[in-house]
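A protein chain is absent from this complex, but the other protein chains hold their places.
The chains carry the letters A, B, C and D, assigned in the order they are written, with residues numbered from 1 in each.
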Amino acid sequence: MVVSIEQLVFIVGNGLIFGSILALVAVGLSLIFGVLDVPNFAQGEFASVTGFVIVGLVGLGIGLVPSIIAGIVFAFVAGVAVERLVISKFYGRDEFLLLTFFATFGITIISENVLRQMFGGFRQIPGPDIGSIVVAGTSVNLLRPAAGAIAVGMLIGLYIFTRYTYMGLAMRAVADDRRGAEMIGVNYERIYMLTFGIGAVLTGISGVLYGMLFTLSPTSGVALTAFAFTIVVVGGVGSFFGTILASLLIGLVDSFTATMVGSRWRFFAIFAVLFIVLVLRPEGLRGGST
Amino acid sequence: MDSEKHTSERNALEANEISAGYGEAQVLRDLSFELQEGEILSIVGPNGAGKTTLMRVLMGLIGPTNGSVRLYGDQITDLPAHERLGHGLALVSEERNLFREMSVKENLVMGSYSERGKNRGERLERVFDLFPRLEERQDQHAGTLSGGEAQMLAIGRSLMTDIRILMLDEPSLGLAPKLVPELFDKIREINDDGISIVLVEQRAQEALQLADSGCLLENGAIVHRGAAAEMLDDEDVIEKYLGGA
Amino acid sequence: MGGFDDEYQRTIGMPTPQSGPLATDGEAGLRASDVAIAEINEELDEEITLEQQDGEANPEIALGVARDLNDEGVPAITGTFSSDVSMALSDFAENEEIPFMTAISVDPEIVEPGDDYTFRMTGNTTQKLRGMSEFLEQEDVSGIGVIAADYAMGRSAVEFMEQEAGDYGMDLVSDAVVPMATDDFTPELQGIDTDEIDALFCPFPGGNGPTLVRQMREQDIFEEVDIVIGHDSYGMEAYRDALGDNLVDMYNWGVDLENERARQASERMQEEFGVRMDALSLPNYDAVHMLAQVIDEQDSLDPQSVRDGLAEIEYESASGWDVSFDENGDNEAFQMIVSRWEQDGDEMRNVVQYTSDVVEP
Amino acid sequence: MKQVLTLENVTKTFGGIVALSEFEGSVEEGEITGLIGPNGAGKTTLFNVITGVLSPDSGTVRFRGEDVTQDSPHRICRKGIARTFQTPKPIGSLTVEKNLRAAYRFGEPDPAVSEEERYQQTLDLFDLRENEDVRAENLQLIEQKHVDVGRALMSDPALLLLDEIMAGLTPTEKVNMCETIERINSEFDISVLLIEHDLKRIRSISDTIIAMNDGSHLLTGTPTEVLANDGLREAYIGT
Partner (left out) sequence: MSRFEMLERMVDNRLFDTIKAHQTTIGAVVVAIAVLIPFLVPSALLFDLTLVFIYGMLAFSAILPIGYAGQLILAQGAFFGVGAYSFVKLTEAGLPPVVAILVATVFTGVVAYLLGKPATRASGIYLGIITLAFNELFVNFLELFPDFTGGSTGLSAPSLFPSVMTGMIPGDVLYYYLLLLVYIGTVVFFYRLLHSEFGWALLTIKEDPVLAESIGIDAQRYRLLSFTSAGLICGLAGGLFAPFNGYLSPPMFDLHRTIDIILAGVAGGLTTPIGSIFGGLIVVLVPEVLRFIAEIRLIIYGVLLILLLMYLPEGIGGWLREKWEQ
């Protein structure tokens, strides 16, 4: 298999952009899993729901920017609602991991089918036309690199937030020991809500980008969740940079396979990578370190 | 406040007819308790008497099934733990409740969360002074500390913020012999700054020597309450809890 | 084994997706069958009813529904569904000895040699591909590319072109099979050499087909390739947006929506349900018509006699081709219809361009 | 006298932290040996190395002369080293009875003593008869500690490792625990290595004391010798 320069540029570019969008989903998932121990199977739903809300609002004649803002606010509210109405009922229970995995799976079923009822099938967010450039022979919609840049920006912001602000530290503290956090004055319920909200917003933003570049469908959420779980696990749970690294790796593997081997092999390649990494390193690429 | 003997008549913390337990099992039965402002109160009692449970109720980590808790006269029975800290009440718990995945330093920094880091540097220094070991290990994950080191960190973390009442549940547990008198000295020092202290200890004798008053908990009820010195002389107490001394 | 209840009903059973991923397609099929049955009942003394249950595009669920219907004593089963469901229902039909007709499933395996109870009123993959290739030959296409979804028709298309393109004077220049859920086709599209390709063939059922079309538009494929041809799902509403005003040389295959019967049925459906017939729903309309006709004509509701009636039927469909079944149950009178997208004022229409010779299975 | 356990040159580091540094020491057969040292000296780490939970960077662990350094924890248990943990670890979801019996069945006890016999002895020794059918998670601290030691006893070890088994007990309870340990040592003929910070207790119970500091061996001797040592007083006991 010979890869030409043009192809290489294409593969890397596409891979990095897709990877950064995935990173937003994965970081949201990782944040929620890290702080609440919830393996949120509904994570990707925050992307599809946000996307469809925007599709719906734009369809009603509301401008793109206000729709996006409304969509993101909706994501936050949805995140908090999921935490309050569902997850909070499981705190302190045996088999928390399993129960919340299933409960969030239930949320996925609900969200998927509500979207199907409301929107039918496949929809796209009409992105702003910011032109395109020709790179290595193919024309590239400028929206693509812009989406990648937005994703990266959000991630850096989140990193600073969790490392250097008391609120961010408190999230990590609650994750480690809820009682301990309570005793030093952390309102853990608020942290839980906030974490879910922020996790949902990050993923919601990925939904906006995804909906502009690709196509939203009621099942996009599940697909993103599958990617995100893979990433979080390959990167090592709780490892911020591991997650980013894994996102880009998965993005590149995906792009390479789609271009050079065929789209049918995408999932196969990605799960094979996951498989190999975990067999070699059961704790993920950067397991153990933060 | 009187600098000589700062115990005043005012109750810093007060519990009335508290009942509490876990699920079906009742641990505390109609227990009443008061801590006078400025005093060191030592609680002793056999294993499983309910000392830790009492600390949890006072801190708000578990709710009582009955009774009420007052802090400086204010009703706080339904106040969640994190808000109690804001009112000056702190606990070093038996389980320590450290942030295992965070470094020693980050644990201490989190100790000042409620004040968002006010006087952080100064306080860090104070903790490192008391436990030089923690300074050596400030970048180590708290989860990998040895038993004694973890205990030091738990105590240190509670000293990172301004409080009025400090409750310590077996703070000497797992500490090397050399550190115990140092710890007790420190407790005395903290108390000298006007902070009221509840001290739960298995080292009953040392604890009572340090304390102003004592309290004997048995089977979920307080069976004896009095001046510490008095209790040290009490034959009954000696026989039961001070190992025949 | 017969049903639990030995009374047979004057009812056609339809396990059709009303929820799940194919709900939209399923619903269109249900409306078409409602239109058909209403039309029929206007002329009958004794009503024939439809029993429509949700089969979710999931073979297991659809089988459960089929079992229920069989227990209730329906003498025949039809519906709109994907090939895997048809496959499962065909096995069921053969085992339980109840006639089953698929309106749109194309996988050759569904109708196996020796099948007695399975009928297919449309063509199978080979029939359709042969018919389409005739059209391409007539258009003097020499280089062809295929971007296919990963399902029976998609895979057969690539296989067929690999083996038989030469027979129609064509050369297979590039091919790609992508999963149905793909929503980024740029890797496939950037690999297409538009200089060598005169026609691009995109067998892509519903789903993300519109995304493919949109991304082809963004890459200016329509301007550089003479003929872009999709399969019958391209007649659906969802494609209209994706096609936009860039309609140059866009063809799709499927049904003839312009003939008198199709028009009438379509108008009726528009009146009652606010949507038009398309290439997926019209065959279902025909299937219900055929079954009702047989049920009415036979003097018994016994599945066996319905089967015998179907085996003998000669039917002129609204979809545009004739129907008569060979001994396995395939339609030996199938003809391929290729239409072209045309702008007609504000509307977009499918205009028939070509009808192939009869293609035998 | 024979050495039941010998540690040669054992080193264990975690990243940059040296927890054990060329540690040397041994436990004599039939004795109760105390292990003391300041917090973080490496006592628990040493237990983990002996039982195979951690593998040392270098050095050798010999049990009755056999090199067991690379053996996995369950093999070491079956060879005859049983242990307790610094915080009690009962099998919470099992009853006391199952906790105890499990150890017999998964260990490699001397078949001369039947499970039933061993079980009855253990119940008596730790006064657990009333709690036989209680799920272990519902026990009080002292009872959990009893289950822990009892369980170790059920696997019929030659060497028993106890990590701060008396921490958190009242003085009276400590005295009782000491008596029990002595009975285990004499009646069951089990050597004991025990970590303890209570000097009074360790002095009275140990035949020999090993003192360590900063991961290395400091000195070994009779309780009186060791506890009088200036270096140790400075690092550990204070004035």
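Methods note: a contact is a pair of C-beta atoms (placed from the backbone, for glycine too) under 8 Å apart; a residue touches a chain by one contact, two chains touch by 3 or more.
Nothing here was measured: the structure is a model prediction, and the numbers come from that model.
Engineer: Over the full complex, note down every shown chain the hidden chain is touching.
Structural biologist: A, C, D
Engineer: Return the single residue from A:Phe10, A:Phe90, A:Phe122 or A:Tyr210 that touches the missing chain.
Structural biologist: A:Phe90
Engineer: Just to verify: which one of D:Thr33, D:Thr51 or D:Asn213 makes contact with the chain not shown?
Structural biologist: Hidden-chain contact among the options goes to D:Thr51.
Engineer: Of the residues C:Glu60, C:Asp140, C:Glu223 or C:Glu312, I need the one that contacts the missing chain.
Structural biologist: Considering all chains, including the one not shown, the answer is C:Glu60.
Engineer: Write down which of C:Met14, C:Met87 or C:Met250 is the residue touching the left-out chain.
Structural biologist: C:Met87
Engineer: Residue by residue, what part of subunit A touches the chain that was omitted?
Structural biologist: The missing chain touches subunit A at positions 33, 39, 86, 89-90, 93-95, 97-99, 101-103, 105-110, 112-114, 117, 226, 229-230, 233, 237, 264-265, 267-268, 271-272, 274-275, 278-279, 282-284.
Engineer: Touching the absent chain: which residues on subunit D qualify?
Structural biologist: Subunit D touches the missing chain through residues 51-53, 72-74, 77-78, 82-83, 85, 89, 91-94, 98, 101-103, 105-108, 151-152, 155.
Engineer: For subunit C, which positions touch the chain that isn't shown here?
Structural biologist: 1, 3-5, 18-20, 23, 53-54, 58-61, 63-65, 67-68, 70-71, 83-84, 87-88, 91-92, 95, 107, 109-110, 150-152, 155, 179
The working rule: only the chains that are shown with their structure count from here on.
Engineer: Can you list every chain in contact with both subunit A and subunit C?
Structural biologist: none
Engineer: Taking each chain's centre as the mean of its CA atoms, which one is most distant from subunit B?
Structural biologist: C
Engineer: Taking each chain's centre as its mean C-alpha position, how far apart are subunit A and subunit D in Å?
Structural biologist: The answer is 48 Å.
Engineer: Roughly how far is subunit A from subunit B, centre to centre by C-alpha average, rounded to an integer in Å?
Structural biologist: It comes to 43 Å between the two C-alpha centres.
Engineer: Among the residues of subunit A, which ones contact at least 2 other chains?
Structural biologist: Counting only residues that touch two or more other chains, subunit A contributes none.
Engineer: May I ask you to sort the chain touch graph into line, ring, star, complete or other?
Structural biologist: It is a line, because the chains touch in a row without closing up.
Engineer: Okay, what are all the chain pairs that touch?
Structural biologist: Final set of chain pairs in contact is A-B, A-C, B-D.
Engineer: Note which residues of subunit B are touching subunit A in the complex, please.
Structural biologist: Residue list for subunit B touching subunit A: 59, 61, 80-83, 85-86, 90-91, 93, 95-102, 106, 109-111, 113-114, 116-117, 157, 161.
Engineer: For subunit A, which residues count as touching subunit B in their complex?
Structural biologist: 166, 169-170, 172-173, 175-177, 179-188, 238, 290
Engineer: Can you tell me which positions in subunit B touch subunit D when the two form their complex?
Structural biologist: Interface residues on the subunit B side: 25, 46-48, 133, 137, 140, 144-149, 151-152, 170, 173-179, 181-182, 202, 204, 240-244.
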